[in-house]
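I am attaching a structure below and will ask some questions about it afterwards.
All protein chains of the complex are present and in place, except for one that has been dropped.
== chain A ==
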Amino acid sequence: MKHLFIGLIIRLALIFYGEFHDQKFQVPFTDVDYKVFTDAARNVLMGASPYSRHTYRYSPIVAYVLTPNIIVHQTFGKILFSILDLVMAYLIYRLMLRRNVSLRKAHLSSLFWLYNPLSVVISTRGNADTLSSLLVAGTLLCLYAGKPTVAGIVHGLCIHMRLYPIVFSLPFYLSLSSWDRFSPSKEPKKSQVSSKSFSNSDEVPKADGSSWYTGRSLFNLWSDCKALFIPNKSQLKLVLGCVSALLTVTVVFYWLYGYHFLYESMLFHLSRKDIRHNFSVYFYLQYLSAGAVVSIWQRVLMFIPQLFLLVALSFRYGRMFDLPFCLLAQTIVIVMYNPVITSQYFVWFLSLLPACIPMLDLTLKQAVFHSVVWVVAQLAWLLPAYWLEFRGEDTFVYIWLQGIAFFCANITLLARLIQSYNPKLVLKDE
């Protein structure tokens, strides 16, 4: 409770500073999208569509929630996002306890989110992505609580808020699979997680004690295939919950705002191609090919590595216990292979990191080293980007090279995370 209070005070102080900073400096503290939300909220109050604000590409819910930005004060949204940050810290704590992590480690994980300078800065700059991070954490909690229907509904809403969690659908689905590999018997040993927590037990075949990849008969192979491709009751509940929630909100908002809503909040994100400088490794390639016809092989080369990695990670870490790590690894892949990356995307995986930290076999020195490399790679990109955007110098090549360096930093980080992931770690000190 004390920490929640301190966390809130830090955030409020930063929001106050942000107001001062924006008046004094050329590069504003407030996120550029925060102004977009505020303008959309103003439109909603005037009875207009939030999408009449050019570049508003979010769910109308964000505009509704932020109407007090106009009625009360422009910092309302930032305070709300900061409070959601505190809720997120609590959800992380609950999530860790659900996975039978010790109280101390659960506490430390939530503090990692609460006092993380990046999460503090992101929410106080007025970034709404904490909302979707909360929904992702909510989906996980529902799955752990053995409520696949509710998990599906929350997941559907999450996809509505932000499109990227759609890739989590495969690991969520697999985690409920009756396939031997994903059954609770394959959870880390000494697991004290209650059977209720993984309540797909009615569909789960009895564990035969053998390792999944050794000496399987043809019959086992057949039953594995059946378990993989024919959905069980829990999986059906998850899918139905997700599809019905997503369809409902989509139909309601389509009815209210028409094709404009569908295009701006969904279709745009699927076809997004921005030639202006950003963190993406593909930035300069896209800019230089702008205006020309993009060849099929270029599209394929941009899409295939991401697809391979997402599917491989789903099957490798699709077990219920591994889900947070699976989501973290997948999010890193989505972000680093995205054709457009802005700093707000980093909040996507930062919010999943605290739930995985206790399972990482890293010394403090190693963790600090990798964090520093990642941050330095970002700062190194910011330098030529600043010279281009605010000084008008031709630094495109340097931005591209720094984009490559940042991509490599992300690859190294992901590789190190995979190598150091050891779920048994948290069970040793129980």
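Assume a contact is a pair of C-beta atoms (placed from the backbone, for glycine too) under 8 Å apart; a residue touches a chain by one contact, two chains touch by 3 or more; residues count from 1.
The working rule: contacts and distances are computed from a predicted model.
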* **Among "NADH-ubiquinone oxidoreductase chain 2", "Phosphatidylinositol-glycan biosynthesis class X protein", "Eukaryotic translation initiation factor 3 subunit I" or "DNA sliding clamp PCNA", the UniProt name of the subunit that does not appear here** => "Phosphatidylinositol-glycan biosynthesis class X protein"
* To do: Taking the full complex into account, find the residue in A:Leu12, A:Ile83, A:Leu170 or A:Ile418 that is in contact with the omitted chain.
  => A:Ile418
* Which of these, A:Ile83, A:Met266, A:Leu285 or A:Leu362, touches the one chain of the complex that we don't see? -> A:Leu285
* Asked: Per the definition of touch given earlier, which of A:Arg53, A:Arg98, A:Arg125 or A:Lys237 contacts the omitted chain?
  -> A:Arg53
* To do: Touching the absent chain in the whole complex: find that residue among A:Ala145, A:Leu170, A:Leu236 or A:Cys408.
  => A:Cys408
* So which bits of chain A touch the chain we can't see? -> 26, 35-36, 39, 53-55, 274-276, 281-282, 284-285, 287-291, 298, 301-302, 304-306, 308-309, 312-313, 316, 333, 336-337, 388-397, 400, 404, 407-408, 411, 414-415, 418-419, 421
